[in-house]
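Worksheet for the structure shown next.
Every protein chain except one is present and positioned as in the full complex.
As written, the chain order gives the labels A, B and C, with residue 1 at the start of each chain.
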Amino acid sequence: MRNTAILSIVCPDRKGLVAAIANFLLAHNANILHADQHQDREANLFLMRVEWDLEGFDLGLHRFDETFGPIAAAHQMQWRLALSSVKPRLAIFVSKYDHCLADLLYRHHAGELYCEIPLIISNHPDTHWLAEAYKIPFQHIAVSKDNKPEAEAKQRALLDAHGIDFVVLARYMQVLSADFIAHYPQRIINIHHSFLPAFHGAKPYQRAFARGVKLIGATSHYVTEVLDDGPIIDQAVTRVSHRDDLDDLVQKGADLEKVVLSRAVKWHIDNRILVYGNKTVVFD
Amino acid sequence: MRNTAILSIVCPDRKGLVAAIANFLLAHNANILHADQHQDREANLFLMRVEWDLEGFDLGLHRFDETFGPIAAAHQMQWRLALSSVKPRLAIFVSKYDHCLADLLYRHHAGELYCEIPLIISNHPDTHWLAEAYKIPFQHIAVSKDNKPEAEAKQRALLDAHGIDFVVLARYMQVLSADFIAHYPQRIINIHHSFLPAFHGAKPYQRAFARGVKLIGATSHYVTEVLDDGPIIDQAVTRVSHRDDLDDLVQKGADLEKVVLSRAVKWHIDNRILVYGNKTVVFD
Amino acid sequence: MRNTAILSIVCPDRKGLVAAIANFLLAHNANILHADQHQDREANLFLMRVEWDLEGFDLGLHRFDETFGPIAAAHQMQWRLALSSVKPRLAIFVSKYDHCLADLLYRHHAGELYCEIPLIISNHPDTHWLAEAYKIPFQHIAVSKDNKPEAEAKQRALLDAHGIDFVVLARYMQVLSADFIAHYPQRIINIHHSFLPAFHGAKPYQRAFARGVKLIGATSHYVTEVLDDGPIIDQAVTRVSHRDDLDDLVQKGADLEKVVLSRAVKWHIDNRILVYGNKTVVFD
Partner (left out) sequence: MRNTAILSIVCPDRKGLVAAIANFLLAHNANILHADQHQDREANLFLMRVEWDLEGFDLGLHRFDETFGPIAAAHQMQWRLALSSVKPRLAIFVSKYDHCLADLLYRHHAGELYCEIPLIISNHPDTHWLAEAYKIPFQHIAVSKDNKPEAEAKQRALLDAHGIDFVVLARYMQVLSADFIAHYPQRIINIHHSFLPAFHGAKPYQRAFARGVKLIGATSHYVTEVLDDGPIIDQAVTRVSHRDDLDDLVQKGADLEKVVLSRAVKWHIDNRILVYGNKTVVFD
């Protein structure tokens, strides 16, 4: 298991940024393992992810803030420090379609997703058996038109109680309220079963089939107030033909959804995604 | 060079269709080389493409209509007979972007597209040199807001004069009138530089870039009265990332456009595309 | 659930084959749902898969052999009749890597693979829990250099006892004996973790990494006596870069393996694969 620190930075682009960061890290004897940066010319932004070995790093992490803070302030950096040894805590929301849930649970079990999953919340009891097989606590919270605020209050209480860091909507077929979303900025990942922006909203496979497309897709994105409009994290497509009926589209699409969602979750856990405006940089 | 006949059929699905066609061909000693069929359950349609060697076929083609006609009528078949020895005549419309034109001309030269290209029409003189390199007649017809009907009249006169069978819009940046389109049903192929239905209309690369998509695409389709809404023939996508700026999208997209358009043209020439409703079957 | 019959045919190509089959089916009032055919010019072979509704088919299946037999004999057809209502019985062999097993079990559970799985055989006990979660009988048969013949005897006894129709090697890390293989011609499907014929044999990811390839792949194929040399059913690749270390290759490859193996299993179950020489036709 790696014992590393990951520093993510977004700030206005200007001269001397790389030198400032590199000198700070060198001054504390950091052994840099990975560094990625990007400059968005249009937005005049500098984005960086740098990961170093904590072995030999001579700055106590409790003093990181006070030491790096002034450097960050001088360059107007928004920054975040993460430790690879600290597993983020994930809650999965699911309805009846269970392919993404099964996929995430298997990957977690196999060590692909370095996180804790202390909680699965579903508006249906159907996937309880899967949660049990992987020994993950499962909570059934029914949602209807009438009880949505109460249901969300229960969900949020559970998220709080379990110290959840981020939420994955693994084909959760309910629309979350703006208020709920506002509490978890860039911390809710959704999978939409089309290549956005095509077929945003309901029944994308049906509409793709009706349109006669030759490719179907899936999109993982951060959830924002506007439905299916948040920053895109990953997309994939696969070929379909006249030989595929609607069921084939759904089945082929399920494989895309699994891959595209699990990649987003993995990148989020590994602190590889930086959001700016309505876009993402993925340092993969 | 092949000396074959290709029969394309669309009709209501019912028992006995394959037997009727197979018996007809066998009765005239046809050596079937390829046969493909599809049944659309939803629309209750049967679609077929069958190709046979004319060597040994004992029915004179001048008598095909009267011999096959009654069989077709009995099954309410829409049908079309094509001969692989007869090259269809293609006119290419182009504006200033010349990558699709250059690609089509090279493929034609290399023998990939078995057609005649007696005519290139452009609203700009810029691509004249390419037409010359490949020895294809080039006509410059300027188009403006004011002269569109006259320009289209000239274009149609040229298409008539050259006995054109089908038109390819190789990034032709003008919208054709409904009247023009109505004269060439399922005979105008367009390339749109996005994965439709996403980003239909103007400036798709700019909009894809602004939306932060992780895939860009291209779509070839038959032109109908509604812009970018005709039956899709082929689509392809390629991955993009934050490292790609708008120019990169345009350049990567150009490669998709070339492949997706040239495949559509090839399939059209080879009579592999059957249209029904707003969809296509491609017997590739 | 469909109640259909699927007839698969391979025979020398000659005139009248389609008519013979179509007339036979029409004579017994068959409603054809799908028909696919292929002619291999080089080998002069005709291959066909035809599926029809048994509702209304007026030939009792117990009399199919005697009725269709003479037609088949007249055209030297090798043929096979399958019923979509009869689930084939699959045994999965696995070692310690469990991603393909988990994937197959989930797909089976989700109804994607229309078969029975009465048996999992492993040379390690590690995957027992997965078998239990999906309620599939699990047999642990240790295999070593010394006991291979005995181990294979036990395996074959189990396959017999469970009436197994076909075997899937889901990353089973033992080489089966020629004798074992000979008992299940075209009935053992393997997944190899490279795009064959590149990196056949041991440690393909290591060798791919050492060679510096920019794509890694996976191949599903029928097992024949020559290692990794049987008829290829499906292949897929994914992009890798210098940013991917060996572990990344293994993890990205696992996703390919799952998709490529499960497609092969599905096609096999649906009688979509016809083998001729060392090649396959897949009527997908």
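The rule is short, and it goes like this: a contact is a pair of C-beta atoms (placed from the backbone, for glycine too) under 8 Å apart; a residue touches a chain by one contact, two chains touch by 3 or more.
Please read all numbers here as calculations on a predicted model, not as lab measurements.
The hidden chain makes contact, of the residues C:D40, C:D126 or C:D248, with C:D40.
Mapped onto subunit B, the footprint of the missing chain covers residues 98-99, 102-103, 106, 110, 112, 133, 243, 251, 255, 259, 284. Listed here are the subunit C residues that touch the chain not shown: 38, 40-42, 195-199, 211-215, 217, 231-237, 241-243, 245, 277-282.
Across the interface with the omitted chain, subunit A contributes residues 15-16, 18-19, 22-23, 25-26, 29-37, 39, 239.
Just so we're on the same page, only the chains that are shown with their structure count from here on.
Between subunit B and subunit C, the centres computed from C-alpha atoms are 37 Å apart.
Here the CA centre of subunit A is 42 Å from the CA centre of subunit B. Contact of a single residue of subunit C with at least two other chains is seen at no position.
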